[in-house]
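Below is one structure; the comments refer to it alone.
A single protein chain has been removed from this complex, and every other one stays in its place.
Order as written gives the chain letters A and B; numbering starts at 1 within each chain.
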Amino acid sequence: MRNIKLKNLKKSIRGQAILPNVDLMIPGGKFFALLGPSGCGKTTLLRLIAGLETADSGMIYLGDDDITRKPINERPINIVFQNYALFPHLNVFENIAYSLRLKKIPKEVIIQKVFKILEAFHLEAHIYKLPSQLSGGQQQRVALARAIIDEPDVLLLDEPLAALDFKLREKMLLELIDWQDKLETTFIYVTHDQFEALTVADQMAIMNHHGEIEQIGTPKEIYEFPHTSFVARFVGSTNIWHGKLRELDTEPEIEVPDLGNFKVYTPKKKEWMKEGHDIVMSIRPEKIFISKSEAQNFSNQIKGVVQSIVYYGRSTQYNVLLENKEKVQVFEQNEEHFPHEDIDYDDEVYLYWQKENAVLLEK
Amino acid sequence: MDRKNSLGKISSLVFVSCTYLFLYVPIIVLLVFSFNVDRFPAPWTQFTLKWYHELFQDIYLWQAFGNSLIIASSATLISLAAGVGLIFYAAQGGKIGKTLGMFYGNLIVPETVLAVSLLSFFTMIKVPLGLITLILAHSVLGLGFVVPIVYARYRELDPTLTEASLDLGASTLQTFFKVTLPLLRPTLTMSALLVFILSFDDFILSYFCAGSTAQTLSLYILSMIRTGVSPVVNALSSVLLFLSSLLVLFFFSLKTRIRF
Partner (left out) sequence: MKKQASALPFAIGIPALIWQVLFFYVPLVLIIISSFVKLSSAGKIESFTFEHIQLFLNATYLKVIASSLLLALSNAILCFCIAFPLAYLIAFRGRLHRNLFLFLLIVPFWTNFLLHVYAWFYVLENQGFINNILMKLGMIHAPLQMLNSTGAIMVMMVYYYLPFMVLPLYTSLERFNYTLLEASYDLGGSFFATFRRILLPLSGRGIKAGFFLVFIPSFGEFAIPELMGGDKKMFVGTVVSQYILGEGTGSLGAAFTLISGVFLILSTIALYIVLTKLLQPRMYRG
């Protein structure tokens, strides 16, 4: 399957620069996710790839083909719209068969192909129904079937699960992964929901509010090793500490005002890591341990008072107030039915973590 | 499809311009020559306002204008009142679903047929033709618009609003006047405007049901046309066009505030 290369793509709408400069390589045959806050420009980027919009400048390549100026109906790229865009006056069969009918493929071949896909999607019972007679999940599957039946190179999905409820969404995500695996088509999945992105992606890109791509990598790379504070904050939750870098060459530490010094881990020295300069440290809540008794053998430890507790079933979230008036979030998995330690409101607690579990970011 | 197809864009532009040109060239010609001294539309000779002077001194014209105004206003009021009454009945629980279909007859029957049958009717019950018969005729025309439009909007109203009003202690009567009617106000205004215009500009009903006594604006213009080209009519056209534009502007200001 062919790669997609976006080179210096720029797009403004009504004078506002939505995408200032996108330079991205999307590997062929993989499940790629584009994650970003609402209104950041990710849908615009998708529409540029589909051909629904034309870029102001820049190039789009599908493999070696320059498709920048190719009209939408000539691109072997299909899109699954957020609102599904099922043709309300055509039944399920005709919706799915649409692209085949346009190519004037003989009727028998069409019937055969459509029935095969209907079977795969478990839609046999609904063949002659109109979209209005289908449930959300069924409509979604029809939209997907319609987009893949003519075997496009790339499938674009614009927040396809936004309208579904939680359980259904989980189910559909797994089905999508399955499909991508089977078809080996490149899937480009656009969403603002990080859970969806992390679940499906082989590779993902994070886009910020200004249409700039902050980081590209596997879900694990992005989650565990964010490159910027935006990525650290947007994907999952995190605790951010500002301070100065000390003792860079010997035992690196971050000096946080009114709180103290904490040991940090710097396996790769970046150019912005300079002695005495401002840096940012990010620690994910699940990487922090909480206890009423002091801990031994941990690089970093601080004291605080529990402000609020939120019970999530699988985990419990503690919001702890530190001595310097900052708040810290801590997640603990509820591993035991009868936890050995009962932490309650207003309890004095110790928070501790390993220095390797924090990430240093540029200010 | 975001086709920057220049051929498509140019032909669209040409098409739209030609269409609007078609709609406006006669009117513009009319307007321009209302200021020309020459009686006949010849190349421009001299600017003058004399035709406008003549226009404003024509008593019969203003009588006809006044009549049209009276007829239009009365017809509008009657159809509005009847329409609101019907909605009131529906709001108090009356079932008018099936009888509603009766009001759609206006769309199915050409105005000529209506005019003709009303004429026969009036002749038969020996009612003299004049202002009264015209008002009656125009109000029937108006009903055919007011009832379907207002009732459709009434059905679209959010039921939770009336429920909230009742829940807070209002009677059904109070709810109708304090909640339902105000919500319907834009639609009522718009249908009133529509009926007024239709009545004021109407020709066919006036032609058949006016008899020899009543003179409406349309009929007056007809007589002027019959005597040939006259720039006074041009002057009249520009005045009426100006008034219509104001009305349409008013209509648009309503439309932007709330959907029909």
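By our rule, a residue touches a chain if its C-beta (ideal position, glycine included) is under 8 Å from a C-beta of that chain, and two chains touch if they have at least 3 such contacts.
Computed from a predicted model, the values in this text were never measured in an experiment.
When the whole complex is considered, the residue among A:Met1, A:Ala17 or A:Leu52 that touches the unshown chain is A:Leu52.
When the whole complex is considered, the residue among B:Val37, B:Leu69, B:Ala82 or B:Leu254 that touches the unshown chain is B:Ala82. Only one residue in the set B:Leu55, B:Ile71 or B:Leu143 touches the chain that does not appear here, and it is B:Leu143. For the chain left out of this panel, the touching residue among A:Thr54, A:Ser99 or A:Asn261 is A:Ser99. By the touch criterion stated above, the residues of chain B touching the omitted chain are 1, 12, 15-16, 19-20, 22-27, 29-30, 33, 40-43, 78, 81-83, 85-96, 99, 102-103, 105-114, 116-121, 123-124, 136-137, 139-140, 143-144, 147, 166, 172, 197, 200-204, 207-208, 217-218, 221-222, 224-225, 229, 233-234, 236-237, 240-241, 244-245, 247-249, 251-252, 256. Residues touching the missing chain, restricted to chain A, are 50-52, 71-74, 77-79, 81, 83, 85, 87-91, 93-94, 97-99, 102-103, 107, 111, 127-128, 146-147, 150 (touch as defined at the top).
By definition in this document, only the chains that are shown with their structure count from here on.
In terms of their C-alpha centroids, the spacing between chain A and chain B amounts to 57 Å.
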